[in-house]
Structures are given as structure tokens and as C-alpha cells.
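With one protein chain held back, the other chains of the complex are shown just where they sit.
Naming follows writing order (A and B), and every chain is counted from residue 1.
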Amino acid sequence: VKKMQNDQHTLAELASLIGAELNGDPKSKIYGLASLNKAEPGQISFLYGSRYQLMASSRYQKYLMTTRASAVVLKPQMAALCPVSTLILDNPGQGYVKLAALFAKRPYIVPGIHSTVVMGMNCQIDSSVSIGANCVIGNHVVIGSNTIIGAGCVIADDTHIGTDVCISPNVTIHHQVQLGDRVIIQSGAVIGSDGFGMIRERDSWKMIPQIGGVTIGNDVEIGANTTIDRGSIEDTIIEHGVKLDNQIQVGHNVYIGANTVIAGCVGIAGSVHIGQNCMIGGATGIADNIEIADNVIFTGMSQVTKSITKPGIYSSGTGIMPHRKWQKNIVRLHSLDDIAKKLQNLEKSDNE
Amino acid sequence: VKKMQNDQHTLAELASLIGAELNGDPKSKIYGLASLNKAEPGQISFLYGSRYQLMASSRYQKYLMTTRASAVVLKPQMAALCPVSTLILDNPGQGYVKLAALFAKRPYIVPGIHSTVVMGMNCQIDSSVSIGANCVIGNHVVIGSNTIIGAGCVIADDTHIGTDVCISPNVTIHHQVQLGDRVIIQSGAVIGSDGFGMIRERDSWKMIPQIGGVTIGNDVEIGANTTIDRGSIEDTIIEHGVKLDNQIQVGHNVYIGANTVIAGCVGIAGSVHIGQNCMIGGATGIADNIEIADNVIFTGMSQVTKSITKPGIYSSGTGIMPHRKWQKNIVRLHSLDDIAKKLQNLEKSDNE
Partner (left out) sequence: VKKMQNDQHTLAELASLIGAELNGDPKSKIYGLASLNKAEPGQISFLYGSRYQLMASSRYQKYLMTTRASAVVLKPQMAALCPVSTLILDNPGQGYVKLAALFAKRPYIVPGIHSTVVMGMNCQIDSSVSIGANCVIGNHVVIGSNTIIGAGCVIADDTHIGTDVCISPNVTIHHQVQLGDRVIIQSGAVIGSDGFGMIRERDSWKMIPQIGGVTIGNDVEIGANTTIDRGSIEDTIIEHGVKLDNQIQVGHNVYIGANTVIAGCVGIAGSVHIGQNCMIGGATGIADNIEIADNVIFTGMSQVTKSITKPGIYSSGTGIMPHRKWQKNIVRLHSLDDIAKKLQNLEKSDNE
């Protein structure tokens, strides 16, 4: 398998791009980016670390001494340990992001509207927009400049999409959805599906027509196969800067505050209100009508059955145990109330 | 952003539509529907509440006195508190459903079979059916009257779809699936994928061909990105009136009884049998081959590892705790069996 050859750049160009101090041959040619332990001559690598960054220095520092990379982006205090050229930066993570953008092999974007696109009536599509093959665009759709829509997407009536938005293939956006600027939507995501609202009628359930829309702010990321239901009356709202991982379910009339980050497989029931700058660990479940304050962190698989009014870190779950030990402990958990009562009786008799 | 203007209706028309007693100007014009606290003049609002209905009166009653709506649908006993016109109904929720259907801004449905549809051989498609752009229909497919199929759907060979069915864009329905009447399927759903059956062969696993189909009754709702596997031999069966939310996984040969409601992100392993009129909370997991009686309720994130033979409410999980408190309690849980034994010893010595 022959990989695509990237353009080459000199170390001087790369140092200038990321604003780093270069120690090494400025004319040295670099064709790619790799981890310290995988890099080969001609590639640049990096060392940085702090929580929620790509790679923690604790795991990779050991590879610094033996790296085969031609150069490494790192902090000033690590430079002396590096056997090859260095690009020194107080924040190597930010430098990495710029290098990754430079070396990313993005798929070839076909400019313009592909001949197979089925276009509705009275749309306003900026001339710089790219719409991939077999997309189906509804009526009265507005799409801003430089937005890219991958193949096979369906975008329904009255939807408005901002500028510099990137929508991957096979995404479904229903009618009356508003997307801000620089939104990224991964494949298989569904925005504006009907919420799960129903009323009881005699011995069966009747679905309630969902007449709200979805409003999504700027700089929002929506992961693959994530679903966001439309509002039942008013809109479901995702504020600026929210990042949603893959396979998240967002119920009708949910509100997610600015810059909140939600990891994969989280389920958020209807009418939940989540504050700003929260971090929600993977596979967390949040029951309907709950309110979460700003700056709340849930660790993975949290079971959020009541509102959280104070910032802080919250957790649920039993952790992981060897199966036999788990069986014994959980049998006891099923009579923990009795255990606690017996203890109280003992304490009482002890005090008498 | 200019919203679509809905048709206007008089209060008299609306009262007649929902069978309500009108107190107010019958000629007053209404163009839309909104919550009590969001409604503007020209809109109608509502107040009702009971569990599993759209909005609980406890949360919205406070907005009644100051609503800007032109009229409110509510119960007789609330009418005296309402400062604007009233539409009085014993069951305001049912009235709301009819109004929501009236004011819903549905996407424009293209009648007939779009010119881009790829149609198989020997299909029986009623002349009233609408099939959206870029759908691919297999051979021997039967589709009943007034059914609507959104853009980009794939419907494979020998599948039968009833009347008044509504399938959203980008749905996949595999071969030999039977859908009843008035079924609703949201985008991204997959019906009839191969079940996860395998046998061990020496040091690896071999998938077992899945030769059953899927049978889905009338009035079933299937949420966005929900997956329903075909049966391994006989069919996977979803009975009449079952409502499935988004991102639910239904394994092969599962049986779900009539009018059971299942919230988002639930995982149901193979050959599970679920009774009628159950309510299964979000993100619940049900292990394979388990049987659930009629009228069972699981709260959210239940871990169903054994059959449930009696109606009632069942729960799992630890609830949510501040992280530090959780750490301390869970460390103790991991030795709860020891704790219980120590208590027994103390009780014994106490009784001696």
C-alpha cells in the first residue's frame, strides 16, 4: 500500500508556522508528523502533556532519547534531553495542532454542487459551497460561504447552515434546523429527529407531533451517529463551542450551555438543562427534566437522577471487580439496608 | 431568519377541532402554538400535566397569570386563573396533540416516486405512495397506500410495508422485513441487520448466517439510529403499539409485547422476551435470553441480569455522588462481603 506523499516543508518554515525557537538545520526537509516512538527520519514529532491533551508526556517522555524523528516540538525545559533538532515552544500542544492541520491528508473536496445533487426550490447557496454527490437539499435552505457537505447527506426544508461548516457524508438534517458557523458534523449524525413525546390514550400511546426545531451555535462539534431531537414546541438548543462525541443522544428541548464537552455514548433525556463549561464522561445517563449547574464534571457512566446545583466532580457506578468478588459484594448490597439496621442495633446495645 | 408563516385559524375553529368549550372571541385569529412563558399574541398555549405528558403543570402553572398568549387550552378547574381566552377541556393533553398536528411545519412532501429512485423488479407500490430522491428499492417490495419514504432510504428485497407508514430519510430496511400500518421510523434506523450469533471454530469465531426476518406491528415508532437485528431462524418481533426511542439496540429473536415503551440508548441482547405495557428507562441493559413480565417498569440505567416475573418497578445503579464521597463509598463496596461478615461476628459475640 503506497501512501499519499505529502508536500515537504523546511524546519524553518515549520518553526515560523508555530512560532517556535528552532535549534537545528533550518533547511532540513520534513514530510510528516508522527509520535516519538514511531517517527522516522524526515518526520517531526512532539512532546507535551496535560489532561485532555492528545498525549501525556508521562507516557511518551521515555521515547525522547531514542526517537528517530528529525525534529521534536517541546517545552524549553525538555530541550536539553532531545538528541535531535528542537522546536521550542511554551505550549507545544498548540504547535502540534497547527502541524497536524498542515500534514492532515484530507479527502479531495470537489468544489461546487455535484451534478447528482437534488436541489429544492428557493435555496440560497453561497457560490463557494461544496455539496457532494447524491445529496438531497430541501426547499428554502440557506448555506453560508465555504461550507462543505459530504456525499449522501439529506438536508430538509427551511434549514439554515452558517459559514465554514463541515458536514461529513451520510448526515441527516431535518427541517427547521439552524446551524451556526464553523460547525463540524460527523457521518451518520441525525439532527432534528422527532422527540420521544407521547400521551396515553385508553390502552395505548399516541406520539405527540414535535413542532420545535434545533438551534446549534458556532464552533459546535457533533460526533458520528449522534442524534439530536427537535424540540416539542420550542427549540432544542446547543450553545457555542459545545463538543459532542460519537453516539450521543440528545432529547427534545435539551439545552446545553457554551463550551460544554460531552464524551461518547452519553444519553440525555428530554428537557434537561446543562450549564456552561461542563465535562460529561462517556456513557453517562441524565434523566429527564434535570438541571446541571455550570462547571460540573461527571466521570464516565454516571447515573444522573437528580439536579446538580454546585460545580464539582460527581461519580456513579461500582467500579470493576473480579466476578466472584463482585457476586459476593453485590449480594450484600441487596441487603445493605438490613446490614445498616443491624449495625445500628449493635451500636445501641453497645451504648446501653 | 424569517420563519415560515403558518395558516391562521380562528379560535372557534380551534375549539371545534379539539372539542373544547370556548370562552373568548370566536373570531380571534391564531397563527401558532407556544409554551405559556414563550407565547406571543396571536399564539395559543396550553396547561396540562401528568406523568409522561409533554409538560407537567407543576412547572408551567406559574406562567399562566402572565402569559401573552391569545388563548390557553386547560382544564375546567384552571379556567378562572387564566387572564386570556380559554379553551376548556377535561383532557387538555389530547387537545394539545391535535393543535400540534395542525401547526406542525412538516417538510414539503413530494408526491409520487422521485425520478432518481432506483426501483427493483416486481414491486407493488400503491399510487398514493411518496418515495424521496435517491431511494433504492429492492425486488418484490410491497408498499401500502399513503406511505411516505424520505430521501436516501434503502429498502431491500421481499420487504412489505403497510399503509400510512412514515419513514424518515437515510433509513435502511433489509430484506424480508414486515412493517405494519402507521409505523414511524426516524432517520438512521437500521431494521434487519444480521444478529450477533457465532460459534467457536478452533481458535477463532465464525458468524452464523442469520436467516430469520423482522416483523413489526401497527403503530410502532422506531427512533433515530435505532437498530433491530433480524432473527437467527425465526423472526425478531415488535408487537403493535411499541414505541422505541433513539439509539436502541434490539438483538436477534427479541420479542417486545404490545404498547411497551422503551427510552433511548437501551440495549436488548438476543432472544430477550419483553411483555406488554412495559416501560423501560433510558440506557437500561437487558442480558440475553431473559424474560420480562407484562407491566414491568425499569428506571433508567437498569442492569437486567435475571428474568422479572412480577409486574412492578425495578431499579439498578448507585445514583450520583460527589466524586470524593463516591471513591470512599465504592472502596467499601469492594469489601462489603467482609464488612457483612464482620458484622455477623460482632452480632454473634454480642449475643453470647
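Basically, a contact is a pair of C-beta atoms (placed from the backbone, for glycine too) under 8 Å apart; a residue touches a chain by one contact, two chains touch by 3 or more.
Nothing here was measured: the structure is a model prediction, and the numbers come from that model.
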{"item": "Sole residue of A:Ala79, A:Met119, A:Ala133 or A:Ile313 that reaches the chain not shown, by the stated touch rule", "value": "A:Ala133"}
{"item": "Selected residue (touches chain absent from view) among B:Thr10, B:Asn37 or B:Ser316", "value": "B:Ser316"}
{"item": "Candidates A:Thr10, A:Asn23, A:Gln61 or A:Gln94 - the one touching the absent chain", "value": "A:Gln94"}
{"item": "Where the missing chain touches subunit B, by residue", "value": "118, 120, 134, 136, 138-140, 152, 154, 156-158, 160, 170, 172, 174-176, 178, 188, 190, 193-194, 196-201, 203-211, 225, 227, 229, 232-234, 247, 249, 251, 265, 267, 269, 283, 285, 287, 289, 297-299, 302-306, 308, 312-319, 321, 325, 328-329, 331-333, 336, 339, 342-343, 346, 349-350"}
{"item": "Residues of subunit A in contact with the chain not shown", "value": "1, 3-4, 33-35, 38, 52-54, 56, 59, 93-94, 96-97, 100-101, 103-108, 114, 116, 132-134, 150-152, 168-170, 184, 186-188, 219, 221, 223-225, 241, 243, 245-247, 258-259, 261, 263-265, 281-283, 299-301, 317-324, 326-327, 330, 333-337, 339-340, 343, 346-347, 350"}
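Please note the rule applied: only the chains that are shown with their structure count from here on.
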{"item": "Rounded Å distance, subunit A centre to subunit B centre (Cα mean)", "value": "25"}
